[in-house]
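A single structure is presented below for examination.
Shown here: the complex without one of its protein chains, the others still in place.
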Amino acid sequence: MKAKIHVTLKRGILDPQGKAIEHALESLGFKNAANVRVGKYMELDLMEQDKAKAEAQVKSMCEKLLANTIIEEYRYELSA
Amino acid sequence: MKAKIHVTLKRGILDPQGKAIEHALESLGFKNAANVRVGKYMELDLMEQDKAKAEAQVKSMCEKLLANTIIEEYRYELSA
Amino acid sequence: MPPITKDLVAQHNLTDEEYQKIVEILGRGPNLTELGMFSVMWSEHCSYKSSRLHLKKLPTTGPRVVQGPGENAGAIDIGDGLCVVFKMESHNHPSFIEPYQGAATGVGGILRDIFTMGARPIALLDSLRFGELHSSKNRHLMRGVVSGIAGYGNCMGVPTVGGEIVFNDIYALNPLVNVFCLGVAHKDKIFRGTAAGVGNPVIYFGSKTGRDGIHGATMASDSFDDESEQKRPTVQVGDPFTEKLLLEACLELMERDVLVGIQDMGAAGLTSSSCEMASRAGNGIDLDLAKVPRREPGMTPYEIMLSESQERMLMVAKAGKEEECLAICRKWDLDVAVIGKVTADGILRVKDEGKVVAEIPAKALADEGPRYERPYQPPSYQDMLTNLNYDAVPDVKDANAALLALLESPTIASKRWVYEQYDHMVRTNTMVRPGSDAAVVRIKGTNKAVAMTVDCNSRYCLLHPYEGARLAVAEAARNLVCSGAVPIGLTDCLNFGNPERPDIMWQFVMAIEGMKDACEHFQIPIVSGNVSFYNETNGLSIYPTPMLGMVGLIEHSERTTTQWFKEEGDEVFLLGTSREDLGGAEYLKVVHAREQGSPPYLSLDKEKALHECVLSLIHEGLLQSAHDCSEGGLAVTLAECCMSGAEQALGAVIRLTRGRLRKDAILFGESQSRVVISAKPVHRQAILDRATQSGVPVEVIGSISGNRLVLYVGDEGSTEKVIDQPVATLRARWAFSLERTLRES
Partner (left out) sequence: MNIGVVVFPGSNCDHDCQHVFRDVLAQDVTMIWHKETSVSGLDAIILPGGFSYGDYLRTGAIARFSPIMQAVKRFASEGGLVLGICNGFQILLEAGLLPGAMLRNRSLHFICRETYVKVENAATPFTHLCNPGQVLKIPVAHADGNYYTDPVTLAGLQANAQVVFRYCAADGSMTPESCPNGSLDNIAGIRNAEGNVLGLMPHPERCAEMVIGNEDGRAIFLSMIASWERNKSVGVR
């Protein structure tokens, strides 16, 4: 199975990278872009056929390693 | 409109982060994870109603700023 | 495999004659893999085919030289059983294509050159050239390059302790990224790239091989045109983390008795490392590509042999020590494999799946590439450049405004925005941080320190390549001397345009002559270096830029000094003579938009006398500060003395005698062999005496007081106050100029 994982800063936490990009977009003339948020996107292959097991594993990977839940939230999708 | 943008390394380009994460997952006991690739995920609001125009703008943002098209590729989705 | 057609040969940047020579060497036509291997090894970048003849003229020997040119880096004895190992490399072309990765992998490459020699790298310096910052493309390049250097060097834990940056639109399409690295090794434990000992195993370690940078070496040997951006998929990505592991693994391997020879895989990857190691030992190597760790499936022998994937090394181990080597590499989580062995027949023989896919005499590949005696001749425009009618240039009216404009111009402005992104303190050796004439780094376990600087005024080199090169050597040495160091060795990075053009070749030949004469005079050997040709786009070449990295030794680390004023009440002296040296001055460019004239006059004898004088003053502990006079002239130098110290800003009241000079010449002219020093009043006589003894003109020009820089110019009876500025104002313009320009926009 293939897992696609998104890790983003929690709402309410200042995202300096997003701010900088917004600023840069503006000075490039894209004045109508707002609320830019930047996160991480990860893909991986899981040698696991069982969807429920795969899901449990990915969740555990996120909790343990891929996201820092103090500042980040995550979501994932699994596909065959 | 809301744009969701994924920027990932082109195939064949070394992904040191992905490699390190794969290694870490392995030593955490997730031995069945492979081909970890890390990219960026961005969200932004566009003050633009016209889908075609919005699309053209997002594409241009990606080309000019959000992606480094020498080593990265990008894709985006637009939603209301 | 495709047939070898004329087109294919041309695509590999090989001429018909070169191809014929290959056929002669092999006694048959090459296959595609062999053609690729010849193409990279015989590229300008690897073979030095246009430069070798001239490089031979440079002085490379001396009592301290432990290793001269020809190895991965040069080495100079510093006593106590230690030597410093250093070299400079360019990564210009890759940095233009992808600034972050180009610069980062440039740092990675030079670091490997140093630690393959058995030296732990302890300092990096970077020398950069960009187009002017009003263009967003140039700002983008600069930001990318600076963060690439930071990203790689910081992660490695090697401090970037200094450098230089110059902005000129001539570099807009050919920015320069030159990186210098210095390491320390035990003199009797230097490692070399040799494949000695028939039967010894050849071991690959580091990262896996991917399709990165195939043809990087040939790209660096080609001019840019509008299509270059299409050649992009060859970009290499650096992995400083793996490099850090590689560094520690190498140093650990070197502590054991297991290695015969070692070399990094730089340009031309596996091909160059294997054939060069074999050639140095007069041996051959058999390689089995099936054993090479790979990142991607389906790679052809051509791709594996030409890949420039980063963070890879090749070692020849002592037979029987394979397991020990493998174990150390595995401890550091590196990929490692025995991929071949040393043979007696002098042939680099490459096998894949049991089949021989390439078979070439190693020596022919590594050392018997073409050599060209390219024609050279001064360009027709040379006279136009040097002939400047000074009557057409009005003398300065508002010196305050001119000074502020100069301080704010990016070439002169503080480079803090850059060096704060570099970890310049890690390893806890940095005694003098970026911001003074030279960086000073102590050598732990001794009472010694080394000073380092990178310098080249390429405008001087454009106006007169021979003089320009001499001036670069003199300035570098002067920068070291001002910190209390005796110059002991030099590395260079010669950045030029297309050597197939006689005018460019002339610049190159003249620059070599100039370096040679100055180095011989100062007895400073050149122990390593690098040539980067083809810095040309759409027929427009960069200014000739023979970048120098010079190293000096401070025997007693307490005897060092910095450029900024220290204490109210100290007296200020000028050593050396001011002349009407406005040609090529930064002032002419910034204020009058001219890059013309003859570069400043330089007497090597006077320069040498100045060095001896300054060194003895510092060694006797007489000086509070010493700052050499360079871009922007005396006014800028004095302003820097006032404001460049980290803590305090000190003002000064200065009187300069004018004689028959123009006012702008005395203020902003760039006469050489001058140093501004400051000292406690009690030392006044001793300083005057010492200077006179050394035959160096000396003058007390004022004292440190208040918080304004006040400058009078004139002769007895008729002085004029030409500059009067609060140091805070000078500093505000100078310190934040780059930041203002580069803030995300």
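As written, the chains take the letters A, B and C, and residue 1 is the first residue of each chain.
The rule is short, and it goes like this: a residue touches a chain if its C-beta (ideal position, glycine included) is under 8 Å from a C-beta of that chain, and two chains touch if they have at least 3 such contacts.
On a predicted model such as this, the values are computed, not experimentally measured, just so you know.
Asker: Which of the chains on display does the removed chain touch in the whole complex?
Answerer: Per the contact definition above, the missing chain touches A, B, C.
Asker: Among C:392, C:593, C:646 or C:682, which one is in touch with the chain left out?
Answerer: The one listed residue touching the chain not shown is C:646.
Asker: Can you say which of C:57, C:291, C:318 or C:427 touches the chain missing from this structure?
Answerer: Residue touching the chain left out of view: C:427.
Asker: So which of A:14, A:52 or A:80 would be touching the chain we can't see?
Answerer: A:14
Asker: Residues of chain C in contact with the chain that isn't shown?
Answerer: On the chain C side, contact with the omitted chain comes from 147, 150-151, 154-157, 239-242, 244-245, 332-333, 419-431, 442, 444, 557-558, 646.
Asker: Considering the whole complex, not just the chains shown, which residues of chain B touch the missing one?
Answerer: For chain B, the residues touching the absent chain are 16-17, 20-21, 24, 27-28, 38.
Asker: Since one chain isn't shown, list which residues of chain A touch it in the complete complex.
Answerer: Within chain A, the residues that touch the unshown chain are 9, 13-14, 16-17, 20, 40, 65-66, 68, 70-71.
Keep this in mind: only the chains that are shown with their structure count from here on.
Asker: Could you put a whole-Å number on the gap between the CA centroids of chain B and chain C?
Answerer: Centres of chain B and chain C (C-alpha means) sit 36 Å apart.
Asker: Between chain A and chain B, tell me the centre distance in angstrom, where each centre is the average of that chain's C-alpha atoms.
Answerer: 10
Asker: I'd like to verify one number: the distance from the centre of chain A to the centre of chain C, where each centre is the average of its C-alpha atoms, in whole angstrom.
Answerer: Using C-alpha averages as centres, the distance is 41 Å.
Asker: Identify all positions of chain C at which a residue touches two or more other chains, and write them in rising order.
Answerer: Residue numbers touching two or more other chains: none in chain C.
Asker: When you check chain B against every other chain, which residues touch at least two of them?
Answerer: Residues of chain B never touch two or more of the other chains.
Asker: Please name which positions on chain A make contact with chain B in the complex.
Answerer: Residues in contact with chain B: 6-8, 18, 21-22, 24-25, 28, 30, 32-48, 57, 60-61, 64-66.
Asker: For the complex, which residues does chain B have touching chain C?
Answerer: Listed in rising order, the residues of chain B that touch chain C are 9-10, 12-16, 19-20, 23, 68, 70-71.
Asker: Can you list the chain C residues touching chain B in their complex?
Answerer: These residues of chain C touch chain B: 97-98, 100-101, 207, 210-212, 232-233, 235-239, 241-242, 295-296, 309-310, 333.
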